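Of the protein chains in this complex, all but one are displayed in their positions.
Presenting chain A:
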Amino acid sequence: MTQVLSRRNFLASSAGLVISMTLPLAARAQSGAAAAFQSGATDEASFAPNAFVRVAPDDTVTVIIKHIEFGQGPFTGLATLVAEEMDADWSQMRAENAPANDELYKNLAFGMQGTGGSTAMANSYMQMRKAGAAARAMLVAAAAEDWGVPESEITISKGQISHGSGKSSGFGALAEKAAGLTPPEDPPVKSADQFVLIGTDLPKLDTRAKSTGTAIFTMDVYREGMVTVVVAHPPKFGATVASYDDSAALEVPGVQAVRQIPQGVAVYATSTHAALRGREALSVEWDDSAAETRSSAAIFEAFSKAASEGGKDAEMLGDGAAGIDGAAQVIEAEFRFPYLAHAPMEPLDGVIEVREEGAEVWMGSQFPALDKPTIVQTLGLSPESAQLNVMLAGGSFGRRAQDTAHFAGELAEVAKAAGGPGSFKLVWTREDDLHGGYYRPLTVHKMRAGLDGDGKLTGWEDVVVNQSIMAGGPMAQMMQDGMDPTSYEGSTKMPYDLGNVRVGWAQQESPVSVLWWRSVGHTHTGYATEVFLDMVLEAQGKDPVQGRLDLIREDAARDRGVLEKVAEMAGWDGTKVKGDKAYGVAVHESFETYVAQIAEVSDAGGYPRVHRVWCAVDCGVAVNPNVIRAQMEGGIGYGLGSVLFDEITLADGGAVLQSNFDNYRMLRIHEMPEVTVEIIASDADPTGVGEPGVPPIGPAVSNAWRALTGKSVTELPFLKTMEA
């Protein structure tokens, strides 16, 4: 059955087949415009006042970015903070990924190195400004010493240090001297009225490389003698390998070896094409005894039943749900949300090079603090002998934020099973990605509200049923009393004063793996609460905007602010339908960023066509308004595509029906609405923008659609409702 090649054979044979054009990675990275965000001056005499800032003799300032860049903008945003405090010129700024190093580069919101929860800006805001301020103070001190003038007489503007005497210098010339000084402990930072760069539309540091094909991502890493690996994964969640026959696979030219690993069966080849053909030729028998064999339909039925039983209390306000049963009018709706795949454009991938003395890894690691230890433990290495290079990533939307470090684990197992030194690139195809689990949890919301004879609310109940993302992983320790707030966040702590509220949660189990998907619990709570509230307001005969404003609590001023702003932007006058177009509104806070949207929708043959979206956002200080607008636009497109088209469906027996973009539809350019964004002026500390643009778009479109057609869409995606 399994043909066991000697380790030596398979690894040694690969070397001879490698095309000689492979350049060492370092040379490649610096050869193109990638240099725009990768300093070429690493080894030259330079000034590094702290772990975040490096000043080179050529005046360039490189900011070491502790957050992974996958389009949400930390390279630009965090570099802006440093540049602001250094009084640097934007053209001299560069950004570079920090390597895995928990001590230096931990996310202050998590206590470990990682990106998520739209925290990159929020947790770095003071830290990066202090880092820049320290660098500035040291350059000033160096100049004062050099020129024999008092520090207080020195000014810096646009990267030029100067003194009234006419003396002036760039940063680079003073770098060496500054490097000899002791960094100040607590350098003062600017007040908001002194900002020169913060709050302006600075061009993004990574745009050019990404427009010219020169940006280097994980999949672009080619190492000398590298072997490409694909893994045959079980078609059902929880299944394992029973047996396999690799004889046909090994016949495929270029296939070097086939090995069983805990995750499936790995095919090693000299090229991606050979690896893929080898995998096709492989025949694997799977053991389904522990697998999920229910269909999505059966899972929905089970979850729906659990919802009827009410779940555990997640929030109780006033009398909770007690006032609903006897009410004059009871409004009810059951919302159903499918599993969703994140489908980042660059599928999961990683490169590992095992050497006699250790290992080096390249991957778009969102949680280096978890990925690196997993690799180290799997391979039995010491942490010091392994290096994890965090790469630019082609999107994530939560998919690379793996609390179980499953991909790093698979990469390490691939290397381990090869049995000796070598370079391995593990590639997931789109099919692996869509079949691979770690989905947005399938969720049911059972919503009920009571109205008395005067149309006043007597109670509001929202019972949420889904799998917990945190349970069973290292994050489980953050759960209190067995409750996972990421399952129902957004259903609780609503900005409205609804009087009597009960939010329940019933946790469900399944071998289907689940994960945070761009805005996590808010992906479904935003939709369920804002569509249901719209239905309630309609039953009360109230205007969707004014009705909401009437309900917003006194202390929820920022929710009120974005709602009032978006109504003004869209010229809301209480008319929900004008001609063939209808308008729907939704407001939702997530990750302490407040977003309201109004969607303009028409009926394109039984199907919503979204023409325009107005979006108001309050994320505190707007560090780079251009990046904020981009994230709102992108969040709207991402959220809209998913509510219109997307579901991962388990067929009878438990296999996933969707496999690629032909049956897991992405929003395309002709389906993208025009988007107008306004940012609320604020001096509150900045909060994230990567996720909060997503939750309101679904309910805004759904509310417009109901106004237009009278139909409530309670089961997503829209496509399903339309087909039914």
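Just so it is clear, contacts are C-beta pairs under 8 Å (C-beta built on N, C-alpha and C of every residue); 3 or more make two chains touch, one makes a residue touch a chain; residues count from 1.
Operating definition for what follows: contacts and distances are computed from a predicted model.
*Asks:* Would you mind picking the UniProt name of the chain not drawn here, from "Ferredoxin", "(2Fe-2S)-binding protein", "Peptide/nickel transport system permease protein" or "Anti-sigma-W factor RsiW"?
*Replies:* In UniProt, the chain that is not shown appears as "(2Fe-2S)-binding protein".
*Asks:* Out of A:P49, A:G71, A:G620 or A:P695, which residue would touch the omitted chain in the full complex?
*Replies:* Checking the options A:P49, A:G71, A:G620 or A:P695, the one contacting the hidden chain is A:G71.
*Asks:* Among A:G637, A:G654 or A:P686, which one is in touch with the chain left out?
*Replies:* Reading the full complex, the residue touching the unseen chain is A:G637.
*Asks:* Pick out which of A:S304, A:N626 or A:S682 touches the chain that's been left out of the picture.
*Replies:* A:N626
*Asks:* Can you work out which residue in A:T155, A:T212, A:S243 or A:T575 touches the chain that's missing from view?
*Replies:* Considering the complete complex, A:T212 is the one touching the chain left out.
*Asks:* Taking the full complex into account, what residues of chain A touch the chain not shown?
*Replies:* So the residues of chain A touching the unseen chain are 19, 21-23, 28, 70-73, 203-204, 206-217, 219-220, 222, 228, 253-254, 271-273, 343-347, 392-397, 429-430, 626-627, 630, 633-638, 640-641, 660-662, 666-670, 672, 674-675.
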